[in-house]
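Following: one structure in structure tokens, then a few remarks.
Complex shown without one protein chain; remaining protein chains in place.
And then chain A:
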Amino acid sequence: MPIEILMPALSPTMEEGNLSKWLKNEGDKVVAGDVIAEIETDKATMEVEAVDEGILGKILVPAGTEGVKVNTPIAILAVEGEDIDKLGEGIGEEEVSAKAEAAMPAEAPAETKPAPVAAAPKIEVAADPDIPAGTEMVSTTVREALRDAMAEEMRRDENVFVMGEEVAEYQGAYKITQGLLQEFGARRVVDTPITEHGFAGVGVGAAMAGLRPIVEFMTFNFAMQAIDQIINSAAKTLYMSGGQMGAPIVFRGPNGAAARVAAQHSQDYAAWYSHIPGLKVVMPYTAADAKGLLKAAIRDPNPIIFLENEILYGQSFDVPKLDDFVLPIGKARIHKTGKDVTIVSFGIGMTYAVKAEAELRSLGIDAEIIDLRTIRPLDLDTIITSVKKTNRLVVVEEGYPQSSVGDFIANQVSQRAFDFLDAPVITIAGKDVPMPYAANLEKLALPNVGEVVEAVKAVTYR
């Protein structure tokens, strides 16, 4: 039997390397211990030694090939008397792909396609879909965009339904479910008893049974009593059941401060939920993102926390008029390109960033604004790339300062782009107090445009 020579691993973490040179040719006789090839990684160069005796029958990966995955067969060693011309015939697609599968994540079938030289694992999130030139843009409120997303997905998939307090007869406490009862009926637009804990649990159970529930919380502030169902059950059951049972479910509703609703109704939960493996956390700013991401969230097989904002509901943005506009979860959007400083924000935090940017322009500062859109999984690559260009970073959010989303970003940037930073990262968050009721105090407790401008001036040494 011919023996496959596999791409060796230089270290336990090595996944691939370059095959720089063959030191033996096809037809050469080799004995155990002979150096037959050289491979290199970013760290070192290594010699490949023959383990068995025989004739180097066939070279499967030519010299100079980059990104050869560990355990890919690189050559075939024939033992005495074998016909070297026929070697490699059995090592066709099936065997190689089976090996590649064993070495590769099972969820990336595209990367395990049968080829002797597997491509390097691309760790990349899909980009936004191209919007064809000439697509009509329709000015739409965030409220309408969310409703349209749900309605489209409910038309598309009979298993999608929405439940929550006041979602049916009343058309939603904030009118997000406007018209859904009329179109889809009481079977799929369900008014529930007043127990967030109860209907979150019912939703998790329904998701386990194969439905696609959209659970509306009147506000995420009321979802505190449902957090056990969200974190301990929805987020963990797929894992705990050994992958047998998961909860494809969307928990959505307004999050964060509105106006004059005080401490128990004004909290931002972005950082809370972003802490939890198993959850995805989406927090859109524009109507287009609200629509495209809610549609993606409803189709996603995982539990999704979809954080909206009452103040944004009535704001209008352009939404492309397309039959099926779906955006990728986990991909940040560059709201505006710039070269002097990177401002990262999300959700309503974007309103401060956008207003600050206009003011900064008048000061001659060209800011790049990144809208995260998804908090978990976080698109750090887009942030790092931007910081490497601008060398300065300011993060803006409404939540509390300790263990904030901005804290995590600052930490990651300091680890991955420290040498690119020309100034300390500044994180802007709400004040560290429960939200007061009085208008003057409420305003003070939240971030403001002036703070963003000052922060940018500080990091650009103006």
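Quick note on the criterion: a contact is a pair of C-beta atoms (placed from the backbone, for glycine too) under 8 Å apart; a residue touches a chain by one contact, two chains touch by 3 or more; residues count from 1.
The rule is simple: contacts and distances are computed from a predicted model.
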Q.
Considering only the chain that is not displayed, what protein name does its UniProt record carry among "Nickel/cobalt transporter regulator", "Formate hydrogenlyase subunit 7", "Aspartate carbamoyltransferase" or "2-oxoisovalerate dehydrogenase subunit alpha"?
A. "2-oxoisovalerate dehydrogenase subunit alpha"
Q) Which residue from A:K69, A:H265 or A:K280 sits in contact with the chain not drawn here? A) A:K280
Q) Of the residues A:V142, A:V202 or A:V396, which one touches the chain left out of the display? A) A:V202
Q | Touching residue (missing chain; options A:T72, A:T140, A:T177 or A:Q229) | A | A:Q229
**Q.** Which residue of A:G246, A:G349 or A:G430 touches the chain not shown here
**A.** A:G246
Q: With the missing chain put back, which residues of chain A would touch it? List them for me.
A: 11-13, 15, 105-108, 121, 123-125, 159, 161, 187-188, 192-193, 195, 197-199, 201-211, 225, 228-229, 232-233, 237-246, 248, 277-278, 280, 300-302, 330, 377-378, 380
